[in-house]
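The block underneath contains the structure these notes are about, expressed in structure tokens.
What you see is part of a larger complex, with each chain still in position.
Labels for the chains are A and B, by order of writing; each one numbers its residues from 1.
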Amino acid sequence: MDSGIYLKGVRRRSPAGLGDTYRELEVMGDDAMAWIGLYRPSEAQLWSLAEQFGLHELAIEDAIVAHQRPKLERYGDTLFVVLRAARYLDETEEVDFGEVHVFLGRNFVLTVRHSESPDLAVVRRRLEEEPELLARGPEAVLYAILDAVVDGYAPVIAGLQNDIDEIETEVFRGDPAVSRRIYELSREVIEFQRATRPLIPILAALSAGSDKYGIDEELRRYLRDVDDHATTVVERVDGFRQNLQDILTVNATLVGQAQNEEIKHLTEASYAQNEEVKRISAWAAILFAPTLIGTIYGMNFRHMPELHWLFGYPFALVLMGIVCGVLYTAFKHRDWL
Amino acid sequence: MDSGIYLKGVRRRSPAGLGDTYRELEVMGDDAMAWIGLYRPSEAQLWSLAEQFGLHELAIEDAIVAHQRPKLERYGDTLFVVLRAARYLDETEEVDFGEVHVFLGRNFVLTVRHSESPDLAVVRRRLEEEPELLARGPEAVLYAILDAVVDGYAPVIAGLQNDIDEIETEVFRGDPAVSRRIYELSREVIEFQRATRPLIPILAALSAGSDKYGIDEELRRYLRDVDDHATTVVERVDGFRQNLQDILTVNATLVGQAQNEEIKHLTEASYAQNEEVKRISAWAAILFAPTLIGTIYGMNFRHMPELHWLFGYPFALVLMGIVCGVLYTAFKHRDWL
């Protein structure tokens, strides 16, 4: 919570107390401007300021509740702007959103933050170092905040790009857990799209030629520059979404491909293995045939002429050899060996 | 069914009977306003009111039939608005739609409901507690109803988000029944999109600067606030649709991946199993060779020289051992053991 009263862009002093800021301003004349910065203010503080500066009840309610989408609303002389800053949490691959509410009157700016980001102290320092810019009045503060918020998207873009690059590597390396990572990053990207897209019409409205918002031409140029950066962010994020959808498809293909490849290799290995079983079986069958012959001539019949032949034994051995040979040839022919 | 006659935002009394409301209003002067609330009225009641207040036949027919899409139509001095409220039935994961028809005249509001939601009693209570708002006339009632309907979308959004979160968990845990749940939630989301999207142009038309609908600037601000909330709802729902489509793809990938993984493991197990069969077969084949030798020397030929050798028997045993050893070495070499 930091506040200051400025005269022609130069800080004169901090307001004595929030409750008297308006009176202090009155005393200092038309060129004076107050910038009141609040961090998680109480409802009472907000209502007190609303009374002093004539802020609209609806805007105050929005500022209390937070979790608004970016918006721009004019209430009589007061402009009310909601912006969403973003940070990238690298460890969890999450986009963390902050929110800032800006009330802009003729001679005051009131900024309300509900989160650490965006860091408005940096914005205040920048503006206090550029008094000629700050002298343009409350709209200059709005510009500087918009500029800081949009510049703050750059590291988010870089972080998302980095994670997409990592995901690509994982996908093509075949990491099975990558599906979940793709999905979760997609979800973050969708949420980031939702936070950044509404900014474009807001910046377009502020930087358009019309005098509706009372912003001078020079500041409008600055705002168009912010608009350019915001558009680049939105287009990059849209590109990320497309990349991630392509990756999802590619990953599905590759995962299936890799697994099928493994199954195929296993099936091939089984085939080779069965081939061996087949050959073992065939060899066993070949050995079996002479065993049958041996068994026959091992029978104890009294009348078995061959047993009494002089060359009965060699005859049996030759018979065994012939049978083996015949079977070997037949099996070879059928590719069973 | 609750009705009241108001003077400068304060309830004076309930109308004596529906049939005389118009006359009662006339008597009470220009600042009087009637708000007649009907719940599932009979056709006769509607036609009677139509005659009293000069409501258009087409609007009455719409109010009888119900099942309209949200719309906004001007009939002469009367505005006719159809809105769809929504509730989330958590057990069945269904979005349940209600419908309210609002007729808005110079000094009366007629609301017709065909379902329990939206709860207009709550709206009436709120307005009766804010007489300065209600004093703005029938348009204030319209605003309050729109506000209630759009606020009523918030629990639907929360319920859908919750179910999507659950679905994500199920998808990554590999629940096979999740496909159906994803599909059915997608269907609800599409229907919810159809119910909420037409609201945006209606709110835009009502809150736009033109005097076509005779709504004062302050109320238009309130309506723009409702518009913001409705836009947030529509954007969230669009995001849900994208999330669910991504989930559908991821789920298809993961289901295939998990099953292929199981098939792969089974194939690997079969391979290991067959390896054992192969080894058993190979051992059997090794045992078979000495059996052949034994069978040969068990033959009963008279002239078998080896049988008479002094060391015939050890010779046969050694022969068996050698054969086994040779086969063992050969099989080992071929990785058959």
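Points to keep in mind about this one:
We take it that a contact is a pair of C-beta atoms (placed from the backbone, for glycine too) under 8 Å apart; a residue touches a chain by one contact, two chains touch by 3 or more.
Values in this document were obtained by computation on a predicted structure and should not be read as measured data.
Copy number for the full complex in this structure file, with 2 chains shown: 5.
We adopt the following convention: only the chains that are shown with their structure count from here on.
Taking each chain's centre as the average of its CA atoms, chain A and chain B sit 23 Å apart. Those residues of chain B whose C-beta lies close enough to touch chain A in the complex are 168, 172, 221-222, 224-225, 228, 231-232, 235-236, 239, 242-243, 246-247, 249-250, 252-254, 256-257, 260-261, 263-264, 267-268, 270-271, 274-275, 277-278, 281-282, 284-285, 288-289, 291-292, 295-296, 298-304, 334, 336. Against chain B, in their complex, chain A makes its touches with residues 56, 58, 62, 68-69, 71, 73, 75, 176, 179-180, 182-183, 186-187, 190-191, 194, 245, 248-249, 251-252, 255-256, 259-260, 262-263, 266-267, 269-270, 273-274, 276-277, 280-281, 283-284, 287-288, 290-291, 294-295, 297-300, 304, 306-313, 316-317, 320.
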